[in-house]
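A single structure is presented below for examination.
One chain of protein is taken out of this complex; the other chains stay put.
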Amino acid sequence: MGKAKREYKADKIHALLWGIFSVGGFIAAFLLPILIYINNIAYPLGLWPVANSSLIKIVFMVSLLSALFIFVTIGGSLFHGIFRFKTTLPELGLRRASSIISAVGYIIITVGLIALAYYLFHLYQQFDPSLFHRII
Amino acid sequence: MATRGQGVLEKMTKETDIETATLKVFRYRPEVQLEPYFQEYKVPYRRDMVILDALNYIKDHVDGTLSYRWSCRMGICGSCGANVDGEPKLTCASFLHEFKDKEIKVEPLANFPVIKDLVVNIEDFMEKLDAVKPWIIRKEETPPEKGEYRQTPEELEAYKQFSMCINCMLCYAACPIYGMNEEFLGPAATALAYRYIADTRDQDHEARFPIVHDKEGVWECTLVGECSVACPKGVDPMLAIQKTKILGATQLLKPPRRRK
Partner (left out) sequence: MTSEGSTGKYPEYRKRLGPGWWLSNPRYTTYMIRELTSFFVSIYAIIYIYQLSLLAMGNFSSYDIFVRNPATIVFSIIALFFTLYHAFTWFYLIGRIQPIKLGRNKSTTPLQALAINLVLLLVISYAVVYLFILR
């Protein structure tokens, strides 16, 4: 019988964070590619489908639905990317700094999500409702 | 180091065209020197020879000081794990002819402390196996007169592959996460825990949650997947770990009353 080396305890917080990371992985896989393409490749290069569309339409700021889409896509991808990267950095040799790296990672995620929500809200407020659909 | 056995072999090779293979074996003999070194041995080569045969030849005819573990020589006891040409393998299941030019590097199983030559300290692994409570836990035992606990073939399929583990530790040698962090529960221990969690006869999965969902448990795994590649018995520890993570994310966060 081995001696118990230490007390074991289920880490519920890590379970929750992993769950969010996992959902973020699906988001980054299904929703992020088209967003990158439309926003940063098709628009500046004038490719389909944005060749003749106005700037505002390109960044989707026409409706609550689109604001939600952006928040979920960028927010989910940010969480997923930072979470995974903060786990990978120690594997590249920075093992001793892993607590600091994790802390910095979570700070970036928090600040990023707040900033994202704030700018989306700000933008959504700015547009003349008579020109665009407000909800959908 | 020329010994009588090697001298005889060299003479025979010259005279009769016997093929030979060369093994470069890791030696660690702390009673002689603290620095490990590699020693080259030539063994007669036959197509049906495995690394273990070569090691036994060396021990019997060339160098009796070489130490290594083995037992059944047929891939079921799990004793003979070693890193052969950088990959964790059972020496009894690795044919000499699989390796290029028949020159082969044999090292002790990676990620474990080496006691001597190819013999590693496996205590950490043994403790982890014990810690996952590898037995059926019942809330209610039915008396033997009532008959056996029955299971459909589908229920058996759910955990059967995870019961095939021979505790050879090749998966730990393959896992870089374990290599960097000895506290990590690791593939075989988690697969064993999952074998019981997935068994319909077990009635208290939650008894194992503290250890598998500990911060050094499944959460440390980043899906490298090498454990499942290395397993000689077709166990898929990566799958067990992933399923356990999903169980953790869905079950742990529910209030205790509603957990299955």
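Chains here go by letter, A and B, matching the order in which they are written, and residues are numbered from 1 within each.
Note that a residue touches a chain if its C-beta (ideal position, glycine included) is under 8 Å from a C-beta of that chain, and two chains touch if they have at least 3 such contacts.
Model, not experiment: these values are computed from the prediction.
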{"item": "Contact partner of the left-out chain, one of A:13, A:65 or A:97", "value": "A:65"}
{"item": "Positions on chain B where the hidden chain makes contact", "value": "28, 30-31, 34, 36, 86, 110-111, 113-116, 121-123, 126, 176, 179-180, 222-226, 229, 238-239, 242-243"}
{"item": "Contacts of chain A with the absent chain, listed as residue ranges", "value": "2-3, 25-26, 28-41, 43-45, 49-50, 53, 55, 57-62, 65-66, 69-70, 74, 77-78, 80-85, 87-88, 91-93, 108, 112, 115-116, 118-120, 122-123, 126"}
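The definition used in the following text is that only the chains that are shown with their structure count from here on.
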{"item": "Gap in Å, rounded to a whole number, between the CA centres of chain B and chain A", "value": "39"}
{"item": "Interface residues, chain B side, partner chain A - complex", "value": "123, 126-127, 130-131, 176-177, 180-181, 209-211, 213-215, 217, 219, 222, 245, 248-250, 252-253"}
{"item": "In the complex with chain B, residue positions of chain A that touch it", "value": "1-5, 8-12, 14-16, 18-19, 22, 87-88, 90-91, 95"}
